[in-house]
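Written out below as structure tokens is the structure these notes cover.
All protein chains but one are shown at their positions in the complex.
First chain written, first letter: the chains are A and B, and each begins at residue 1.
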Amino acid sequence: MSVIREMLRNLVTKPFTILYPYEKAPIPCTFRGEVAIDDDKCIGCSKCSLVCPPQVITMIDGPREVEFKGKSLARKKRPQVKLYKCIRCGLCERHCPTGAIHLKDTLSGCGTDKEAVIM
Amino acid sequence: MAEVMVPIGPQHPALKEPVNFRIYVEGEKIVRLELDLSYNHRGIEKAAEERNFIRVLPLLERVCGICSHSHATAFVKGIEEIMGLEVPARGQYIRTIIAELERMHSHLLWLGVAAHEIGFNTLLMWTWRDREAVLDTLEEMSGNRVHYNMNEIGGVRLDLSEKQVEAAQQRLPVLEERIAQYVDMVSHQETMLLRFRGVGKLSKEEILKYGTVGPTARASGVDYDVRRDDPYLVYDEVPWNVVTDSSGDVYGRTKVRIGELSESLKIVRHCIENLPGGPIRVTSAPKAAPKGEILSRYEAPRGELAHFIRTNGTDKADRLDIRTPTLANWTSVAKALVNQNLADIPVIVAAIDPCLSCTSRMTVIDTGTMAQGSISWEELVRKCRARYGTEVQP
Partner (left out) sequence: MTDPLLLAVYIFVFPGFLFLLACALFFQYIDRKLAARMQHRVGPPLLQPLADLIKTLGKEVIDVKGVDRGAFSAAPLIALAAVMTAFLYIPVIGASPLAFQGDLILVLYLMTLPTLVLFVMGWLSRNVFACVGAIRTVTQLFIYEVPFFLVMLAPGLMAGSWSISEIVAWQQVHPWCAVLQPIGFVIALIALQAKLERTPFDIPEAETEIVAGPWTELTGHRLALMKLAFDVSLVTGSALIAALFLGGPELPWVIAPVWLAALAGFGLFLIKTLAVLFILATLRVATGRIRLDQLNDIGWKYIAGAAVFQVALVLVMNAWWVQP
């Protein structure tokens, strides 16, 4: 009987479905979306590329002066992420000492181009 | 009547993952069956031995989508024990909250699948709808619906904020009410009772003989739960009960799982209300583990999960062996299916909540004679090295 009761209740209430393109589910602040790199903060320590499970972060040449803990630092390298190979585990964000590499709360989409990169 | 062979799988609407049953039936009665596992061997154990302890965890989560936290926790638990690390209380509590939420989402999913197997799609829609509340909580806490990636050696990756705790607390009463509804539905819905009661019966002796674990074993009166009998995380501090049933059929397994749903809810509520302060992880976890061997046991939603880890003083595991609960439960399925109806195959198979791709094992097949067999570890290593031309290390 509880089944019938619930069926009839559902019949008169609004469906649970979220009609995607018109309505969107809220995205939590912890959401792990597209990888982004804040070039001003990156000190080129390579930690992100070391912890990356699918090894999609490579360090490329990017010499630049950066501020770190009040001191000026000459970095040699900066990370480059292969966007569609990234599994968005968040380990780079967790291990980054300056918060330069982080995951945004926007979807990164998907694609077949395994070599597409973000800098 | 002559025997007819009905092939179920590797592609079949009842199966969500590849497995093959060759079922010999007389009319609608099953005479015997042959089981063929491992259509999807992914070589995760080997891949895990190639990665250091930081990089291996996201990989281990991908052993199984549904019990992703179980695999990661079983692994970090073992490594932490080898390292002799003391994980801060808050970290342990957060791990427990995620683990129990995961159990809830897995059991709700199972309930829907079991209902779907008997054609009761309404319950499937409802349980999966209510599962959204659990998944939303998990997403808020970890950022993902399934691969939470909350664990790391020595603690957890993310802390829980006040807001997250409040949001979770708001969802719990709703879930509690829904679970009560399901208890009512399962014990009163006629077709479910018809299809579940007395189907796939396994006695306590058979359960023990075939080494069955988890809710399947508990439904046959085996009072065994790793969470209580070999406590880890904070299960020894939280008040909860092991749910058992004596009927031993699919109905019993359903009742055990629904009972565990409310127990999990109790644990989550207790953990959230008594969340201790302090750090969520140790300040600096060592990179390498000393030489050692450990068997880390964990009560995954499907049953006892065992990770055997051997370390050799480096930052990688020397050997990792994963015994998933489904592997332990397969033999009991083969036993439970004999003399049952053809129509009961899906529901008996679903009753152990099989997770097939996690279970895949390697079989050695001689491509010439098609003979199957097994070979020793040394032999395998030698063959692999010969095949890939890797140097033999002393």
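Note that in this section a contact is a pair of C-beta atoms (placed from the backbone, for glycine too) under 8 Å apart; a residue touches a chain by one contact, two chains touch by 3 or more.
Quantities reported herein were computed from a predicted structural model and do not represent experimental measurements.
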Omitted-chain contact residue, chosen from B:Arg55, B:Arg95 or B:His116: B:His116
Touching the absent chain when the full complex is considered, from B:Val174, B:Leu295 or B:Ala343: B:Ala343
Chain A residues touching the omitted chain (full complex): 3-4, 7-8, 10-11, 13, 15-17, 19
Where the unshown chain meets chain B, residue by residue: 4-7, 12-14, 28, 115-123, 125-126, 129, 189-192, 194-195, 341-346
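Operating definition for what follows: only the chains that are shown with their structure count from here on.
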Interchain centroid distance [CA atoms averaged], chain A/chain B, Å: 28
Touch list for chain B against partner chain A, complex: 51, 54-59, 122-123, 126, 129, 132, 139-144, 147, 149, 152, 157-158, 164, 181, 184-185, 188-189
Residues of chain A that touch chain B when the two form their complex: 1-3, 6-7, 16, 28, 30-32, 51-53, 87, 89-91, 94-95, 103
